[in-house]
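A single protein chain has been omitted; all remaining protein chains appear in their positions.
As written, the chains take the letters A, B and C, and residue 1 is the first residue of each chain.
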Amino acid sequence: MQDFEPKIVAFVCNWCTYAGADLTGTSRTKYAANVKIIRFPCTGRIDFMILMKAFENGADGIIVSGCHPNDCHYSTGNFHARRRWIVFRNLMNFTGIDTERILFSWVSAAEGFKWADVVNNTVAKIREMGPYENYNKIAVSTLLKEEVSNHE
Amino acid sequence: MSASHDQHHPMTLSGELRMDTGVIINKCYQCGKCSAGCPLSSEMDYPPSLVMRMLQTDDPKNYDKLLKSMTIWLCVSCEMCLTRCPMEIDIPRLMDNLRQKSVRAKKTNPQAKKIIAFHKSFLDSINYTGRLYEMGMVVDYKMRTGAMTQDVMIAPKMFVKGKLNPIPEIIKGRKKIAEIFNRVQNNKEVKL
Amino acid sequence: MKIGFYPGCSMKGGAREYQESVVALAKVFDIELVEIPDWNCCGATAAHNLNKELSLSLPARIMALAEKEGITDIVVPCAACYNRLSVTKHELAEDASLCSKVTGIIDLKYSGKTNILNIIQFIDKYITDKLEEKVVKPFNYNTACYYGCLLVRPHAILNFDRVEDPQSMDVLVKKSGGNAIDWAFKTECCGAGMSVSRTDTVARLSGDILKDASDRKAEVMVVACPMCHSNLDMRRPEINKYLDEKISMPVLYISQVLGLAVGLDAKTLGLNRHMTEVILPDKPVKNAEPAEVSKKVANPEKMEA
Partner (left out) sequence: MSRIGVFVCHCGENISATVNCEKVAQISKELKGVEFSTDYKYMCSDPGQTMLKEAIKEHKLDGVVVAACSPRMHEPTFRKACSEAGLNPYLCEMSNIREHCSWVHPKDDLTTEKAEDLVRVMVEKVKKNKALNSIKVPVTKTALVIGGGVAGIQAALDIANCGHKVVMVEKQPSIGGHMSQLSETFPTLDCSQCILTPRMVEIAQHPNITLYTYAEVEKVDGFIGNFKITVRKKSKSLDEHLCTGCGLCTTKCPQKKIPNEFERGLGFRPAIYVPFPQAVPNKPVIDRENCTYYIKGKCKVCEIVCPTKAIRFDQEDELVEIEAGAIVLATGFDVLKSDFFPEYGYGKYKDVIDGLQFERLASASGPTMGEIRRPSDGQIPKKIVFVACAGSRDPAKGIEYCSKICCMYTAKHAMLYKHKVHDGTPYVFYMDIRAGGKMYEEFVRRAIVEDETQYIRGRVSTIYEKNGKLIVKGADTLMGAEPVEIEADMVVLATAGVANHGAEALAQTVHVSYDAYKFFAEAHPKLKPVETNTAGIFLAGACQAPKDIPESVAAASGAAVKVAALFSNDELTREPLIAVVNRQAPPVFSSCVGCFLCQSVCPYQAIEREEIKNRNGEVIKTLAKVNEGLCQGCGTCVALCRTKAIDIHGYSNQQVYTEVMALLND
């Protein structure tokens, strides 16, 4: 397990967390290279099916991060994201998906250091949890695969 | 990766106090509201806000002055400072800690002898009987301080009023209390 | 339901009359107080000055003993004991490792589920509703309610009454037919545990308190703490010397005030035990018209219209 380098995907909004991660760079604060960012206009845009897609493709952990409550560039997108997360977390727990591997956080455009902390803490946590091999054993994944192949 | 976080820093005084008490010294911005409201500050050698400043300097000399000060023994834990502090700094908790450190370092102010003697007599009384035996405690205190004649005038009146109990109340669990005293003393804290 | 009673050391000695009056008052309202068996001292100021763990262990043992008896409410009339018990309960609830350490030291089961009630909370919970109908001898004196430190601070933990200009005792005095005056030293410190070791300091602090009350025409001072009482009452010779005037205002416990109002006699309430003689001349009952001083509190919002 020593050599395990977790693959982590970060889904972030353009206005707060993406800008915050830019600030982390501008401040030259170092963090683990395991996390790769995918930019969304808003956390409200993030469909939770895409988290499933990430797990299915071998992600070991996921970060979802956007503007702090009340700071959303689009005023309410992050509230929808939060609401959806609460519902989906229950659903995912029910289906056996390890929601401990998903970190939901708020990082503003001014919180460069916080972003580095979020990344480092998540990497450390996922490293401890080990690779997410279980996902593809879960029945739901087969269903997803079917759905996706139909979709394409 | 995050090298800067791992670097070993020598512990500052404020860091040490933060670890021991949770109080963050550097929050204090010297507004002086504590000193203004403290009932004892006029008698203290260092009023509370000055104590905070001295700790902030991280200077061992200032720390030493505080351990030897009267201030820490004059503080009656009335909590007025905490109540009005804009930064909600728990000065009373800090004072408790400094008192304990002062005793441990054997630096207590000679003028505080009476106050410390009172506390010790008080605790001794609990240790022996489980409760405070007022008369016994006062006698013990007088033995410690030599203040034999203090308050002798009111004692007879108190007797008459039924306020002084000549016989100590000793609780059944006296041994349990003694055990408690033993255990906390073994836990590296102040030797009482 | 059994209501637990923790008298604390001073109520067995110097503040005997406080216990007598609390028990007598409870009896009037058919409340039985069950003393926690084999209770120990809470450690008071001395313990937390010198040893943190000791200062938590002693109160924890008291609460653990109460739990063993199945007691859910403990009445703690002494403000100092009330403060120590509440703070201990809070600290142990906040810090699980500290809690397990302390339960190890006291060697008893401790859940931290008991309610700690000070004298006013006790009265409010069990007596206040029925108080006014039982008042037979209105306590119609100008009364200065002195709360001191330990009843209201630290507010974050005790969460009792307003931390500045508290009102709960004033309300009880008014319900007993008294006139609670507005004054400035309600929560100033009396000198607390330094009565013996620094008598001069206590004389100064307690003197300033008594002086303000007496300047504002208070006839009686009411307290809820044996320590405050002993400083304000027993230290009167030193206080008068410091003030260079003779203040003869008696200092009563809140339970004594309520006791007098519901018709208990002075002896039962232990008024004879006070060092400063309690002289309360009979006064004709006025219409409940508040004195001029207290009018000012009436409407703090007035300016904000």
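Please note the rule applied: a contact is a pair of C-beta atoms (placed from the backbone, for glycine too) under 8 Å apart; a residue touches a chain by one contact, two chains touch by 3 or more.
All values reported here derive from a predicted model rather than from experimental measurement.
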Displayed chains contacting the withheld chain: A, B, C
Option from B:Cys85, B:Val138 or B:Ile171 whose C-beta touches the chain left out: B:Cys85
Full-complex contact with the absent chain, from A:Ile46, A:Ile63 or A:Val107: A:Ile46
Footprint left on chain A by the chain that the document does not show: 7, 9, 14-15, 18-19, 21-22, 24-26, 28-31, 33, 36-42, 44-48, 50, 53-54, 57-59, 70-77, 80-81, 84, 116
Touch residues of chain B, complete complex, unshown partner: 1, 29-38, 41-42, 46-50, 80, 84-88
Interface residues of chain C (partner: the chain not displayed): 162-165, 184, 212, 215, 296-297, 300-305
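Operating definition for what follows: only the chains that are shown with their structure count from here on.
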Farthest chain (mean CA position) relative to chain B: A
Where chain B and chain C are represented by their mean Cα positions, the distance between them in whole Å: 23
Mean-CA-position distance for chain B and chain A (Å): 50
Chain A and chain C, separation of their C-alpha mean positions in angstrom: 56
Touching two or more other chains - residues of chain C: none
Partner chain B, residues of chain C touching it in the complex: 9-10, 12-16, 38-41, 43-54, 57-58, 61, 104-107, 149, 153-156, 163-164, 187-189, 191-194, 196-199, 201, 205, 234, 237, 272-275
Contacting residues of chain B [partner chain C, same complex]: 39-40, 43, 74, 76-80, 82-83, 88, 90, 96-97, 99-100, 103, 114-115, 117-120, 122-123, 125-126, 130-132, 134-135, 138, 141, 150-151, 154, 157-158, 161-165, 169, 171-173, 176-177, 179-181, 183-185, 187, 189-190, 192
